[in-house]
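Note that this complex is displayed minus one protein chain, with the remaining chains in position.
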Amino acid sequence: MIMFFSAIKKIFLYISFVIIFGCSNRQSDVIEIKFWAMGSEAEQVSKILPEFEKRNPNIKVKVQQIPWTAAQEKLITAFASDNTPDICQLGNTWIPQFSSLNAIVDLTGFVKKSSVVKPEYFFPGVWETNIINNQIFGIPWYVDTRLMFYRKDVFERAGFNQPPKNWDELYLLCKKVKELDKGAEKYPIFIPTNEWNSFIIFGLQARAKLLKEKDTRGNFSSKEFKEAFDYLIRFHKEKLTPFGMMQVTNVYQAMAEEYISIYLSGPWNIPEFKKWMTGNLADKWATAPMPGHKNEYPGLSLAGGSSLVIFRNSKHKDECWKLIEFLSEPQIQLKVYDVTNNLPSVIEAWKDSSLANDIYMKAFYQQLQNVISAPKIPEWEQIVFSKLQQYAEFAARGVMTTEEALKKLDEDTDRILEKRRWMTFRAK
Amino acid sequence: MKKLILHIILIFIAVITLIPFIWMISASFMFDGHASVFPPRFIPDQFTLIQYERLLERLSIARNFLNSLILSILVTFISLTFNSMAGYAFAKYKFKGKDKLFNLLISSMVIPAQVTMLPLFLMLKWMGFINTYMAIIIPGLANIFGIFLIRQYCISIPDSLIEAARIDGASDFLIYKKIILPLLTPVLATLAIFTFLGTWNDFLWPLIVMTDDSMYTLPVALANLMLEHTKDPELMMAGSVVTILPVIIVFLALQKYYMKGIMMGSVKE
Partner (left out) sequence: MKSNSKIALLFLAPAISAILIFFFIPVIAAFVISFTDFDIYTLGDFSTLRFIGFDNYIKLLSDELFWTALKNTFYFVVVAGPLSIAVSLSAALLLNSKLTKFKSLFRLAYFLPVVTTLVAVAIVWRFIYHPNFGILNFFLGLIGINPIDWLGDPFWAMPSIIILAVWKNFGYNMIIFIAGLQNIPEELYEAADIEGANAFQKFRFITLPMLAPTTILVSIITMIGYFQLFAEPYVMTQGGPLNKTLSIVQYMYQEGFRWWNMGYSASIAFVLFIIIFIGTIIQFRIQKFNK
């Protein structure tokens, strides 16, 4: 044991040495800006930045990777401890949270003076997600939205040469596909209850107003939302979609094996589908815009993606803006698309042949003209992640009727929004 | 016969404890999708290092490894020192309010550590320790369970030993250092390895207090990667192997002291 302690002591001394001499600072005539990015974007964007640093030799960008699943906790703790970066990539549903924390700055002044970043250069539905009380808090960096990934060959076998255009067609198609292979455990469509987006998208398509009274109360029991909710839950009830998430650990494999034939999801799946659907499967899958509620086509989808924001605590806001402008140039947007597969937010970039000629991208381009923003309140994510998904699962499993589920959802939403009500109405 | 049955049971339990590791290692050497087959493969059909190459491509493992190592050793060393001193005092000294203080400590063991997370976080922020090694060291400085364990062991040390040393003119600190500490070896070794591994494996707290990736510990850095690739079982298995391997190496290396500690603990007084 004495030996153990003396060994430890030596290591201890060595470590103190490393700590003292290992953390020296470098010279400071170059401005270093801290840029936090999520997931693989962080790895890939580093490949683009040398060009920016070459153009702006006085700026050095330090990129840090944050995992998507822990990003929100991470960012808020960083805010609470004054450790925020200068510039950051934010999922656009998070902008309301960080603007109400007063953590990020209004970029309207920058935008007015800029020749690179102009509102009309971006998809309007996506641009809208960044505006809160007429202030611009973020500039779209890349966009995404959900649409339909499907197996062409399965559709054809079911007698559909075109993707469904409205709700009724989609349902009919799924019924037909289910009948194709009697006995085999297969499901036409994958609508997991742990992805809230589908529920909200169909709700918005049915023209549901999700919240009421200045966004301080839930409105999910409305006729419109209930119609959408009922519609989706029916797929579960009639075994047209697999239960839960554990059944499908790998969506792409499930798609390749025809375990599922439709998946409503976003552009991040494309590289994976390409990887899994090889050989004679390579031309068996396609993308199509969302079906519409009744006659409108394409149907609405949610405006997603990530925006770039500048934190209030940053001492280098002008340098950050330079980086935002750089990342908004169409050819840079294309480079980012090249390395990350994230879709450009700048419309000009979509005219490039790499996107214009891509058969899978056509549907996305179409869909992105028809996107709308989710309610812009800080509590939104809590409502959908912790409550909507929960009650969707309850309804899908038949533990509750859809009526009960939506009533409970409204109650819980009202509870979550209590503070918001107090803050909204106390001033008046 | 009795011996045979005993060993069959022992081997059966060993198989259960080890099979997940064997499967994990095996799957980590497979190509994408090759682990998702029925019946499961325990040996890769085609052996590949591609998952490990993908892992190495994107991690500064050395830096994260060093963070984990430094922190685990520092926390172990400091908390063992603090805990053994306190445990000794509780076992071998009389002072006013001793029982009350000890009972207070013991009953506060039931307070879940998660209760303190936010206030502690704000406190460390106020002290400027967020994103430094101190943020992890400070909550690990002393540990009530450690004090309790050492006190229990210490009580069994005969007072006569201490009295004899005192008559020889040894100071209190000398007695602690030269007599008590060597006698505490078994419990210290056990506690050391638990503290070390506990710090090494801790996930939530480092994730919260370390904001720069250069400060991440190994599990956080690897979790970072894994959270991005939940749909790649083979890559995740390779990630798990890399996460677990250092722990097992450290465990095997320190195991000598650990087992010695247990053996010494069995020597009858």
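Read from first to last, the chains carry the letters A and B; within each, the first residue is number 1.
We take it that a residue touches a chain if its C-beta (ideal position, glycine included) is under 8 Å from a C-beta of that chain, and two chains touch if they have at least 3 such contacts.
Note that the structure is a prediction, hence the values are computed from the model and not measured.
**Student:** Which of the chains on display does the removed chain touch in the whole complex?
**Tutor:** Per the contact definition above, the missing chain touches A, B.
**Student:** Per the definition of touch given earlier, which of A:Ile76, A:Val111, A:Ile131 or A:Leu172 contacts the omitted chain?
**Tutor:** A:Ile76
**Student:** Please identify which residue in B:Ile50, B:Ala89 or B:Ile179 touches the non-displayed chain.
**Tutor:** B:Ala89
**Student:** Touching the left-out chain: which of B:Ile50, B:Leu161 or B:Val247?
**Tutor:** Residue touching the absent chain, from the options given: B:Val247.
**Student:** Quick one: which of B:Leu55, B:Leu74 or B:Ile208 touches the chain that's been left out?
**Tutor:** The one listed residue touching the chain not shown is B:Ile208.
**Student:** Residues of chain A in contact with the chain that isn't shown?
**Tutor:** 72-73, 76-77, 79-80, 97, 100-103, 194, 243-247, 249, 378-379, 382, 386, 390, 393-394, 397, 399, 415, 419, 422-423
**Student:** Touching the missing chain, which residues of chain B?
**Tutor:** Interface residues of chain B facing the absent chain: 2-3, 6-7, 9-10, 13-14, 16-21, 23-24, 27, 35-40, 81-83, 85-86, 88-90, 92-96, 98, 101, 105, 107-120, 122-123, 138-139, 141-142, 144-145, 147, 152, 159, 162, 166, 172, 176, 186, 190, 194, 197, 200-201, 203-204, 208, 219, 222-223, 226, 233, 236-237, 239-240, 243-244, 247-248, 251-252, 255, 259, 262-263, 265-266, 268.
Heads up, the rule we're going with is that only the chains that are shown with their structure count from here on.
**Student:** Between chain A and chain B, what's the gap in Å when you average each chain's C-alpha atoms?
**Tutor:** Distance between chain centres, rounded to whole Å: 37 Å.
**Student:** Would you mind writing out the residues of chain B in touch with chain A in their complex?
**Tutor:** 32-33, 36, 58, 66, 70, 73-74, 76-77, 121-122, 124-125, 130-131, 133, 181-182, 185, 188-189, 192, 207-209, 211-213, 223-225, 227-228, 231, 233, 257, 260-261
**Student:** Inside the complex, what are the residues of chain A that reach chain B?
**Tutor:** 1-2, 4-5, 8, 11-12, 15, 18-19, 39-40, 43, 64-70, 73-74, 77-78, 80-83, 249-253, 272, 275-276
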